[in-house]
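For this view, one protein chain was removed and the others were kept in their places.
As written, the chain order gives the labels A and B, with residue 1 at the start of each chain.
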Amino acid sequence: MVEIRFHGRGGQGTVIASKILADAVSKEDKYVQAFPQFGVERRGAPVFAFIRIDDKPIYIRSKIIAPDHIIVVDPSLIDAIDVTEGLKKGAFILINTGHQPKEFQHLGKDFRVFTIDANEIAIKYKLGSKAAPIVNTAILGAVPRIFDFVRLESIIQAVRDGVPVNPDANAAAAKEAYDSVQGV
Amino acid sequence: MAKERKKIDFKKLEELPPMVMSLRSMAANPTGSWRNLKPVIDASQCIQCTICWKFCPDAAIDWVDDNPLVNLDFCKGCGICAEECPKKCIVMVKEGK
Partner (left out) sequence: MKKVMMGNHAISHGATLARVQVIAAYPITPQTQVVELLSEIVADGKLKAEFIKVESEHSAMAACIGASSAGARAFTATSAQGLALMHELLHWAAGARLPIVMADINRAMAPPWTIWTDQNDSLSQRDTGWMQIYCQSNQEVLDSVIMAYKVAEKVLMPIMIVLDAFSLSHTYEIVDLPDQALVDKYLPPFDYKYKLDVKNPHTYGGLTTPDWYMEFRVKMHEAMDQALVEIKKEAGEFEKIFGRRYDTVDPYLVEDAETVLVTSGTAASTARFTVDQLRAQGKKVGNLRMRVLRPFPFADVREQLKNAKKVIVIDRNISYGYHGIWAQEVKSALYGHSKVPVFNFIAGLGGRDIFPETIADIVALVDKKKKPDQELYWVEVKR
């Protein structure tokens, strides 16, 4: 079983990202469970979403305390909270940022950092607005590059099904994100 | 000054009162970020009638030094205070302006 924690801010669509990833995983021959932090979500406040992926039915239903990996949707959280709390040794950390992975060495040598500039890709493909780009698609495009539980085709299909407008632009953004992950 | 929000933060079972006591029902959940409009009070016109303070459904208006003070950590921007103000000296303005 793989357990991943998403870090974002309320209003950024972090929960939707975890749901679309669950959609993508459901297209593989796998079981999946995705859930938000069970609370009162506030715009701008740090929020979490969680996802479990396994080859067999998932019975555990408690919160994820010690994730295998994390995905940081909002890089400003790295200075605000301890994103690596409970994170297992050998974890992958995927960060939405224009910076290089080596600039995040302070997160600890037990982890391997990958970066993807999802904001830039979202703006390029006109996903959301310049002030508030919708970064989910680009982040999800990066996921199959570093993890082997889901294929890019499944991500693209889930993104196409999951976005209300511009399915082609979203699909292209996911593909570009896949090709531009840093740290691979 | 406005009274500090009492935290529901107890160390031991023995310290708990029989019922949760705080200065507002959502003290544990600052709802200010729900707001799209915020009330702005023109203090020069205010007659200290306390109607806004009484009507605020979230007790988000504190009474400080004989004047109403909106607690923006909790105000959801519903506008009831502006509606009820007899002097119409509370206006709802868009957040971020």
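We take it that a residue touches a chain if its C-beta (ideal position, glycine included) is under 8 Å from a C-beta of that chain, and two chains touch if they have at least 3 such contacts.
Quick caveat: nothing in here was measured; it's all calculated off a predicted structure.
Q: Out of A:22, A:72, A:163 or A:181, which residue would touch the omitted chain in the full complex?
A: Touching the chain that is not displayed is residue A:22.
Q: Have a look at A:11, A:36 or A:167 and name the one touching the chain we're not showing.
A: That would be A:36, which touches the missing chain.
Q: Using the touch definition up top, pick the residue from A:45, A:60, A:132 or A:184 that touches the left-out chain.
A: In the complete complex, the chain left out is touched by residue A:60.
Q: Under the stated touch rule, tell me which residues of chain B contact the chain that is not displayed.
A: 10-13, 19-20, 25-26
Q: Just checking the interface: what residues of chain A touch the absent partner chain?
A: So the residues of chain A touching the missing chain come out as 18-19, 22-23, 26, 31-36, 38, 40, 58-63, 65.
The definition used in the following text is that only the chains that are shown with their structure count from here on.
Q: Averaging only over C-alpha atoms, locate the centres of chain A and chain B and give their separation in whole Å.
A: Going by mean C-alpha positions, chain A sits 37 Å from chain B.
Q: Report the residues of chain B in contact with chain A in the complex, numbered from low to high.
A: It comes out as residues 29-31, 33-34.
Q: Would you pull the chain A residues touching chain B in the complex into a rising list?
A: 10, 40, 42-45
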